[in-house]
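First the structure, then my questions, so here it is.
Complex shown without one protein chain; remaining protein chains in place.
Here the chain labels run A, B, C and D in written order, and each chain numbers its own residues starting at 1.
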Amino acid sequence: MQLPLFPEQASTISTEVDHLLYFLVAVSVFFTLLIFLAIFYFAIKYRRRSENEIPEHVHTGLTLEIVWTVIPFGLTMIMFTWGASIFFKESRPPDDSMQIYVVGKQWMWKLQHMEGQREINELHIPVGRPVRLTMTSEDVIHSFFVPAFRTKQDVVPGRYTTTWFEATKPGKYHLFCAEYCGTNHSGMIGWVYAMEPQDYQQWLSGAPKGTLSQAGAKLFEDLACSNCHKPDGSGRCPSLVGVFGSTVKLAGGGTVKADEAYIRESILSPAAKVVSGYEPLMPTFQGQVTEEGVVDLIAYIKTLAEKPAEQPSQPGIAASAASTATNR
Amino acid sequence: MTTAVLQERTHYLNNGYGLKSWLLTKDHKRIAVLYFITISIFFALGGVFASLIRLELVTPAGDLVSSETYNKLFTMHGVIMVFFFLIPSVPATMGNFFLPMMIGARDLAFPKINLLSWYLLIAGGGFAIFAMMAGGVDTGWTFYTPYSTTYSNTYVIATALGIFIAGFSSILTGLNFIVTVHRMRAPGMTWFKMPLFVWANYATGVIQVLGTPVIAVTLVLVFCERVFHIGIFDPALGGDPVLFQHLFWFYSHPAVYIMVLPAMGVISELVSTFSRKPIFGYPFVAFSSVAIAVIGFLVWGHHLFVSGQSLYAGLVFSFLSYFVAIPSAIKVFNWTATLYKGSISYATPMLYAFGFIGLFTIGGLTGLFVAALGIDVHVTDTYFVIAHFHYVMVGGTVMAYLGGVHYWWPKMTGRMYPEGWAKLSALFIFVGFNLTFFPQFILGYLGMPRRYHAYPPEFQVLHVASTAGATVLAVGYILPAIYLAWSLRYGPVAGSNPWGATGLEWATPSPPPTHNFDRIPVVTHEAYDYTAVPQEVEVV
Amino acid sequence: MAENKETRHTQPDLSKPEMRHEHADVNVWAIGKLAIALILVTIASVFLMFGVFRFLEVRENALQPPPSPVVSLDSRKQPPEPRLLQNEPENLQEMRAAEDQLLNSYGWADGEHKAVRIPIDRAMDLLLQRGLPSRLQPTTKSAKGPSK
Amino acid sequence: MTEHIDSVKTYALVLIALLGLTVATTLVAFVDLGNFSVVVALAIAVTKMLLVALFFMHVRYSTRLTKLVIFGGLMWLAILLLLTLTDFLTRGWMGVPGK
Partner (left out) sequence: MSSEAHAHAEETLALREQFDTAEQQKDASTLGMWIFLITEIMFFGGMFAAYTIYRSAYPTVFAVASSSLNVTIGAINTCVLLLSSFTMVMAVRAGQMGKRNMIIIFLILTLIFGCIFLGVKAYEWNEKYVEHHMPGQAAFHLEGTPLQGPAKIFFSLYFAMTGLHALHMVVGVGILLTLIVQTRAKKFSAEYFTPIDISGLYWHFVDVIWIFLFPLLYLIDRHLPK
């Protein structure tokens, strides 16, 4: 008969959230006891002795009112600032975090590692390394919730949302969907396996099928992106080399940072933001490419970078290996 | 005072018999009784759904009902309880009955519109019941898109239409209250001599008038999108589901204050009457009602912290959510201070008032938990939130509602309720309530998501405790239904002012005549002046 | 909330209808000022949040590990060869694929299109048929069938 | 209650002003003022609203309570628009998709 009363602390943020919880519980217990004891004490001390007794008038001063306005206000400001700082930390993934793509679909979680591993309702991550999840949904709103990590983030169709965590304790933790999504909402659950780094590497090198960027390269050909987007940027379409992470000047002024959300938007609704100096020729690929496809394309576009000045290619196998590694 | 004497005197109950005299009445007191019967039925219905939910959750596996049925259960439970029981509960019954009498008016400003409001609630309820009979709706009471507009194939339109119509009932009641308070107070009844129950219902009227239209138009847009696939909230066409949540919660947070403010008004009356003392800091308590109503409109974003809303907006809404907590704090402290040096009686309404102050404090303080951004990320959409809002709605408003029903029962029916049974049921309710919902705080922080039909086995013990509490709570609620009905026939006849209260409504015989006052009362004393309590009105 | 100035000592003459309800209404001017104050507080808190946002951002950035020099390069360029492998399993797998491709495909082995590359299995069969160009000791016949 | 009765001339003048403003806003729309054109369009619409409200809806003579009610209504519309915009206009400030 299990009766856990407090969730496991398995991520860097979980201890901070719990410290704020202890503070809030302390304040609440104090005020609850204050109110309950005051009621009981007054109810007993001033119980009605006779039916026609009229209590004498109590002077209602301003000071008391100010006191029990200022003190609660002070407490609430502490609660707000403390909560806001944790929220800020939770919303800003470290720059060196490991990228995982998550696609929520009615009643299952599809998770994709950059190395190509694709998991359903399971996520293997190394302990001690920040993991950043870029998530979207193919149908309704879901919500990626790992109680042991104290993190939750709605997964909204039509755009990307991000969450991150850094596991501190190896183990097997619940994964829930926390935003109602229909019939099997309570079935859209799974497990997060936090593993020691060496176990994780061992798991990783299991049998990777094609990596994300390879699948992206294939898609880039199949969808004929390549015959518009030439590496040298010739023709009437911009080159996509090195576009990821750069700031793009838009038609009609304004600039935007070319992150995953921008690339996704450029693929699915290109008319929304048009690159300055170009016509909105690009057709929408809405419906022709799945969310996973978009994720693969993004992974591929991330790898497009200007080839350095062509070195004399070393002969032999090494050359081909080195060259294949760069000419994607 | 034999029951025979009671029969002779004509009062609002025996002033005309038959269906027509009730269904076409313009008397605010009769309309209040019609509302009282309607919402009791809806409360029973919502309670049955709650009991089925609790029974299902006894076992980790979803084996009592299918998951589709469970989704319909909590949706109908939420919709019926919020829109058809709690929002009309205090304003439509006690507000309708006593607001005019408390300010010395003969009726509300627009009696015909008042009757129309009741018919709108019945029409709206009819649609919701039809939707329930025909197959139910499974979108949750929040109707989040794109599930409610594209993916759910249940009776969303019928339920949305029902809520749309019931919304206008709420708007018109609010409008009626505001105009009545401004234009129809008895001579001498200035704003600061009005009972605090009137202040609370006035503030509620302001929220009803300013908030309800926004959910009305949102439901129209959901209706259009579901029928014409036009795309305002459809992500595939570039629409933004978060915009629906903004429009929905712009109304739905102020709606929770529609539910709690009238209850706070009732508690101000009970605490003052049963400690026979004017409320401590009357202007502060009066002002805090209006402050809650106004600031309540600035905080809706705290339901969207993890929904994809920008972090900056999260900061703004979390900050303002703490502003709205201060007036509630002022009210709780002033009620407690009123007890100091009072002459406190333990009549049942006062027990309910004690229960309200204690449980509303716990519920409100947990509101501060979920208003903190760091905590809410973990506990949103879990049973922690379920516990928070049941504490303030069931532990708060429903308890105050029952306190008010018992307090004004002698005035409404001319009969006293049986004190012994009433105290017993209050005890059942207090114990059953805490046993039902306190474990849900622990479940919530453990990570048990809400709206789950099946759950991991380690949460079972807490769920079983919660279901056990629910049965005790159900017994607690059924008892008053029985002994109050019993008291209509056999209860001892009540005088015109059994509690020695100060309101103008106690200056009329019980039950009051249709025109309330033979002579328009002139108010010269301050509110809650126990040296000038209206004496027993001799029954002619 | 100041109500009308003169306090009501005399009993209102209820015969006249206008005297039968209270005329002192809410002090609109005071509420107007409150409303303005509320607007200012809301707008002030919206901008105050801007300060909080900046403060948290600066604090958070300070905690971040300093970005590696490579990243500061213009992202369009990549550092010269040889580069750290970012995704070892992927690179290993690609190298093997490239080798397999070389080993099992037809193609020109050199720029001047003189020599041809043939799949290794095919090459082994041909070698068996042709036998190895052994040195002059005729005595050691290859174990397998006749040389071609 | 002999409420003040306006002269036909006042109403006629207000009508002409309204018609004039309608023509004006239509023409101004064809002039490229960049994103300033929205401000101009709204300014004209607000002036037309004030004309209709003050003159045609007799707000000039109505009780101060009515004026407060109108001001309150517009303020609530502003609350809905402003606080919703604090979300939509600040998306992406964290440089992270979805925040």
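We take it that contacts are C-beta pairs under 8 Å (C-beta built on N, C-alpha and C of every residue); 3 or more make two chains touch, one makes a residue touch a chain.
Being a predicted model, the structure only gives us computed values, none of them experimental.
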item: Chains on display which the left-out chain touches in the complete complex; value: A, B, C, D
item: Candidate in contact with the missing chain, chosen from C:P17, C:G51 or C:P133; value: C:P17
item: Contact partner of the left-out chain, one of B:L243, B:V461 or B:V522; value: B:L243
item: Residues from chain A at the interface with the omitted partner, ascending; value: 252, 269-272, 274, 280, 282-284, 286
item: Residues of chain C (touch criterion as defined above) contacting the omitted chain; value: 17-18, 20-21
item: Touch list for chain B against the chain that is not drawn; value: 105-111, 171, 175, 178-179, 182-184, 209-214, 216-218, 220-221, 224-225, 228-232, 236-240, 243, 246-247, 250
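The criterion applied here is as follows: only the chains that are shown with their structure count from here on.
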item: Which of B-D and C-D has more C-beta contact pairs; value: B-D
item: Separation of mean Cα positions, chain D and chain B [Å, integer]; value: 36
item: Cα-centroid distance, chain B relative to chain C, in whole angstrom; value: 46
item: Interface hub residues of chain A, defined as touching at least two other chains; value: 84-85, 88, 91-92, 153, 156, 159, 161
item: Sites on chain B at which at least two other chains make contact; value: 182, 242, 298, 308, 311-312, 315-316, 319
item: List of chain D residues in touch with chain B within their complex; value: 65, 72-73, 76, 79-80, 83-84, 86-88, 90-94, 98-99
item: Complex contacts: residues of chain D adjacent to chain A; value: 92, 94-99
item: List of chain C residues in touch with chain A within their complex; value: 52, 56-57, 59-60, 64-65, 67, 71, 74-82, 85, 87, 89-91, 93-95, 98-99, 102
